[in-house]
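Here the complex is missing a single protein chain, while all its other protein chains stay put.
Each chain carries a letter (A and B) given by its place in the written order, and its residues are counted from 1.
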Amino acid sequence: MKIVLLLLLLFPLGGAVLNALAGRWLPRRLVETTACAAVLGALVLAVAALVLAGDRAHDLTFCSWIVSGDFSAAMNVHFDPLAAVMALMVTFVASLIHLYSVAFMRSDPDYVRYFCYLNLFVFAMLVITVADSLILVYLGWEGMGFCSYALIGFWYGEAANTAAGRKAFILTHIGDVALGVALAMFFVLFQDFSISHINAQAGALTPATATILALLLLWAAAGKSAQLPLTVWLPDAMAGPTPVSALIHAATMVTAGVYLLMRLFPVVQLSPVALLIMAGLGAVTACYAGLAACVQRDIKKSLAYSTISQVGYMVLAVGAADIVGGMFHLVSHALFKALLFMAAGIMIQALDEEHDIFKMGNLRRLMPGVAYLFLGGSLCLSAFPLLGGFFSKDRILLATFLHPDISYKVCWALAMVGAALTPFYSLRLYFVAFQERAGGPLKQDLRPYPRVMAWVLAPLLVLALADGLLNLPGGFGKNFLGHYLAPVPGARPDLGAPVWLEWAMGMGSAFLVVVMTWVTYRYYRRPRRGLRPWLHELLFQAFYLDRFYLAVVARPYQQISRFLWQRVDNLILDRGYIRLAQGVFRPYRALARFLWQELDQRVLDEGIVRTASGFLSLSALLGLWATGRLSTYLQMLLLGLAVWFGALAVSWYLW
Amino acid sequence: MVAMVPYSHVLALAGVLFLLGAACAVARRNLVMILIGVEVMLNAAGLALVGASLFWQQLDGQALVIFIMAVASSEVAVGLALIVYSHRRTGTVNADDYNLLKG
Partner (left out) sequence: MSLYALIFYTLGAVILGATGLAITRRQVMHAVVYLVISFLATALLFYLLGAPLLAALEVIIYAGAIMVLFLFIVMMMEMGKSPESPGAYLRQWLPALLLGGVCLAVTLALLLGDSGAGAPLKSASASPLVFGRFLFERYWFSVEIASLLLLVALVGAWYLGRRDENTEGP
């Protein structure tokens, strides 16, 4: 088991290191094969780990990492069913995305850097997934942040991309500060960084301490998962390549925050206040992002806001103390969001980097395969009855509704609004991009793309559609995922709801979704009235949150730094250093010239040349000895004998 | 037993003979004469060994002389063959003329 988990981490790391060191000199196919093989190997190992783990948690140690006085942190691993499911999901989606990337980046010369970072990112995510020691989690956390920065700003030739990468990095780091503080608090309270130990001893915490810890963790999760108020980096992060968006901003990084909350749930659940704030934050974000997604023109930005909204649902699930529901929705969302992003990638490449959906059209006729993929993904996203997203979202709504606290009903209402908006903004994308449009692209406008990009998505579509089978609320295979996750502390396989309530809620949300689907269809069928301009602008700018931050935080910071640079730095440079350097420089030059001419040339001239000529004459002298004549050598033999005899006589008589 | 000369006299004779042979090898320039000097030296060694064998009343010295004779004869054979060969190649048996290794 230890070997399996160790290799699970080392495969993607090894792939990244190998490509980083030798990728420049290896053929392109080999680099791509290495990267894909590393992640596919990790997938096989994740399956093996899942099978080997059974249904209990495994605590393993790889090696001792930091030992300093009383403090020691080892590279520990806590592999329970939660980690098993997450690892399997991450490696599966990452494998498909790697295969997709091979085709997507086919004409990009920087593929080595790309695959290296992609593998490194998978490694960091797997570290977070299986790590037991919080320091190790922090390592993976920061590693993910760096890889995300590197991959968002992958095409760094354009300033906008690097700005987007920087923005993502800074904003997630604002969350990481909270994680650092939480780590310090954990150490002070428990003298231990191990998640399993902390979870076991969580009962020792006072509610106030637990609240502070939970809120700190929530802030960190909000940074990483793009929840309010730190949502603004995710729409801009769409500047990166589409497979990056599919991996990072659909399946892995944005779910890492929620995953951390689930891992430390015994701590979090001790504070009802924090749980309520969590639920509220999740619900409000879901609603906010859903509204913003309704008017976006860029297909990737729309999917980004959709991600923010869906992750809000996962946070809501944790706030409603339903880990199973959160995990279920995490897995479903990973599947269909990755599918949607990758299908969007195909569309963008086929239409020559066109992102605006209102300039697309006719695609159902021109790219039928992609049309079905996108339709399937959209229907899952909008929680169409009996498809993948339906059961997971339904369970979250049920858990929220069932919560005894009255405030949760408000959260439930907000979540229902979000659930109503979801079919609208997701099917809107489908209808606008794929329906017939008079001025839309013609067959000759489509750029050719490798078909393998679409074939990779077919299994994803099947899984996304059938995803509901994982955790059906009733009947055959009831609560399968829930029972698998039962050993995880805090998980409730069965919500314990009355059957009529379940059916009522299910029917209600199904009806809502079907109605919204029909509304969307009709709305985009005929020429439509737009929204009022001010309302449109409000939603388009996502309630001006980005501009707010820019004005309040970024601009003043830039101005202060410019002032410091121009006034302080330049003045000091101008006056002080240059004069100082000039004062020192002249005598130094005189000294150097003196040393050179007097010492160096004299030494060179006389000493070394004389030594060399002395050696030459010595060797000429010795050369006289080698006459090449036999008689000379025989004389020398006799001379030797005579010398030896003489020494013998001297020693004998002087003794 | 019949008395003979002291052993040191035998060694002295052998020593002088040896040095005569050495002087011949060193001073003469003809290759054949040099080889003759070597033969004289070997003979002197044999003489010393026979004397030693008589001194210690053991036969090992005489056995060694047999081997010296064998070695001397094979060495002379090969040496003279070399001299003949060199004479054929270069036309001279003067040792001073073979100075290609000079320098």
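Methods note: contacts are C-beta pairs under 8 Å (C-beta built on N, C-alpha and C of every residue); 3 or more make two chains touch, one makes a residue touch a chain.
All values derive from a computational prediction rather than experimental measurement.
A.B. asks: Among the chains present in the display, which ones are touched by the chain that isn't there?
C.D. replies: Displayed chains contacted by the hidden chain, ordered by label: A, B.
A.B. asks: Counting contacts across the full complex, list the positions on chain A that touch the omitted chain.
C.D. replies: Chain A touches the chain not shown through residues 631, 635, 638-639, 641-642, 645-646, 648-649, 652.
A.B. asks: Could you pull out which residues of chain B are in touch with the chain that's been left out?
C.D. replies: Given the touch definition above, chain B has residues 1-13, 15-17, 19-24, 26-30, 32-33, 35-37, 39-40, 43, 46-47, 50-51, 53-55, 57, 59-60, 62-63, 65-67, 69-78, 80-85, 87-91, 93-94 touching the missing chain.
One rule holds in what follows: only the chains that are shown with their structure count from here on.
A.B. asks: Given the complex with chain A, which residues does chain B contribute to the contact?
C.D. replies: Answer in residue numbers: 22-23, 25-27, 29, 31, 34, 95-96, 98-103.
A.B. asks: Quick one: which bits of chain A touch chain B in the complex? Just the residue numbers, please.
C.D. replies: Against chain B, chain A makes touches at 623, 626-631, 634-635, 637-638, 641.
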